[in-house]
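Next up is a structure, given as structure tokens.
A single protein chain has been removed from this complex, and every other one stays in its place.
Up next is chain A:
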Amino acid sequence: MATKGYENKRSEVNELRTLLRNPEVQRDPQRYCEVVEKVTLYQTLGLDVSSLFSDMVLACATRSLVQKKLVYLYLCNYAQSNSDLTLLTINTLQKDCRDTNPMIRGLALRSMCGLRVPNLVEYVLVPLKDGLADKSPYVRQTAVMGCVKLFYLDQSYVTDNNLAESLHAMIHDRDAQVVANAVIALEEVLAARGGIMLTQEVAYMLFNRLREFTEWKQCAVMNVLLRYKPASDDEVFSILNIVDERLKHSNTGVVLGAARLFLHFTAEMEDIQEDIYERLKTPLITLMSSAPAEVSFSVLHHLHTLVKKRPDVLAKDFKAFFCRFSDPAYVKTKKLDVLVDVAMESNFEPIVEEMTAYVTDIDVERARHAVRCVGRIAVKVPAAAEHCTTLLAFLELNSEYVTAETVIVMRDYLRHSPSDAVDLLPQLFELISPDLFDDESDARAAFAWLLGEFGELIEDAPYLLEAMVDDVEAEETAAVRLQLLNSTLKLFFKRPPECQKMLGRLLETLTSDEIQQDVHDRALLYYRLLRSNPDEARRVINATLPPILDHDRSAMTDMELREFNTLSVIYGQPSINFTVQQPPYCTFGTIDPTAALKQAQQANDEDEDEEEEADDTPSFTQR
């Protein structure tokens, strides 16, 4: 039935109307239901079936539960645009709210609250109040959520009718699920006042009943409980002892929710931080290695946050981050990043070895990423720097992109610790020549940079550079041209006799460049500088480079810890950057917008000077 509908969908709305009105169809419950199903199908496909509204209203007077559900679904979708006709359904809905079957009572109440027609809310009040006092917990929990729906329809409705008070009373309901829903509901309804009042009594009750809630509601309630302020350290410990068992739950959401409580409540207690991290890492590693890929991916991000804060705690567990062949690409990429951050004196050797294995990966992107990671480890861990020979070994793989990436990494490394150049460069230049990376402009620029910076150490530097200078006309990328210009000038001051001629030629070519204004201007500037005052030019060009410092990422990490277990950790951005509204349930952790913006800008600046981070930050513009 469903498949048939797909082929000739356009012309069918009228036919459906005829069918719905056909008394024969109406008499046969099964056929009637099938026609209603068809309407839902078209609705899903995006067809406008709103013209059938009045016929669908009639179809809701049925004994079939399936048909009822589908009609209600239809009504909730189109009620807004047919508010007058919706009035006709109220009667049936109200009758259903008094049905003997709690399933039907709940269904009718849920649909009634979901109609979204402001002038009908008055009819909902009586069934809703009855629902809140219903003897079936199923109906009660539905009614509680109904209050939230009506709140968004008409903000004053809840206060006018004292619904908040009723909800407050329901926090002490006998049934756990009703309690959880009441907490969730109050959190939204009272968002303007900062959410539900968490007195010690309420908070303790929720902590103690935590295990009775369904897994999903445990997460929601734990989020609310973040706002609770324990009076003393002892209180914190007794709370954490209750929450501790949540870390053994098999649902990742629950475990991360509990982890956030741990981190949040102990944020000020420096002395036990290490124990806390020690406690949290085991369940997270388990989840990472056993959960489905997408879940594993989000756990991995949270582990990364912990690693960034305290690499020492996870240093021994580095093997958990080794890539498996079957991991999806996004997991592998993230694992490499985590490995870089977990690397330290004690464990870098096996890590670098493992990275080397990824360099031969078929996926070009990952191979490059692995090379970059080895470079980052070399910069980060001084002891690993001696292993730069590993990098040199990559050059023997005879793969164009690996060679290119290695040269770039070498440049970054030598920029960081120029003193190693004496040992490394001769070996490096034995293995590379510029024709190895014809398609890799970044690598050509890096190559030229090395020649300019360390020209005195490389015997045939002028000749290598000259070859590139002669080809400068064919060079299309501005970045490479600018770098060539800089390098030639630098080398000129180091070895004038060998370079003078080619410098002249280069300046001539570049100053006549009219397409790349930037290149043209810079060439002209240097030309004039050299003409007017060569000593000044030497001072400008041979200025000592400022040392590279590891930039401080702790502000970002702290943000991620504050917004633990949310999307912020995945995106690596504060929530202000990617959400429109503030979720009512995490008002506690919100940072004031200006500070957040400043932080975000800072983060963006950092991203700019660190290429590899740019890949995994999401783009927030509509393409």
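Everything below uses one rule, namely that a residue touches a chain if its C-beta (ideal position, glycine included) is under 8 Å from a C-beta of that chain, and two chains touch if they have at least 3 such contacts; residues count from 1.
In the analysis below, contacts and distances are computed from a predicted model.
Between the names "MHD domain-containing protein", "TECT1 protein", "UDP-arabinopyranose mutase" or "palmitoyl-protein hydrolase", the one given in UniProt for the chain missing from this structure view is "MHD domain-containing protein". Residue A:289 is the one among A:289, A:389, A:427 or A:554 that touches the chain missing from this view. Although one chain is not drawn, the whole complex shows that of A:66, A:267 or A:525 it is A:66 that touches it. Note on the undisplayed chain: of the listed residues A:88, A:272, A:315 or A:344, the one touching it is A:272. The omitted chain makes contact with just one of the residues A:14, A:214 or A:533: A:214. By the touch rule set out above, chain A reaches the unshown chain at residues 2-3, 33, 37, 40-41, 44-46, 63-66, 69-70, 73, 100-104, 106-107, 110, 116, 136-139, 141-142, 145, 148-149, 152, 175-178, 181, 184, 211-212, 214-217, 219-220, 223, 233-234, 237-238, 240-241, 244-245, 248-253, 255-257, 272, 275-276, 278-279, 282-283, 285-286, 289-295, 297-299, 301-302, 319-320, 322, 324-326, 329-330, 333, 350, 354, 357, 360-362, 397-399, 563, 565-571, 575, 578-581, 583, 586, 615-616, 618-620, 622-623.
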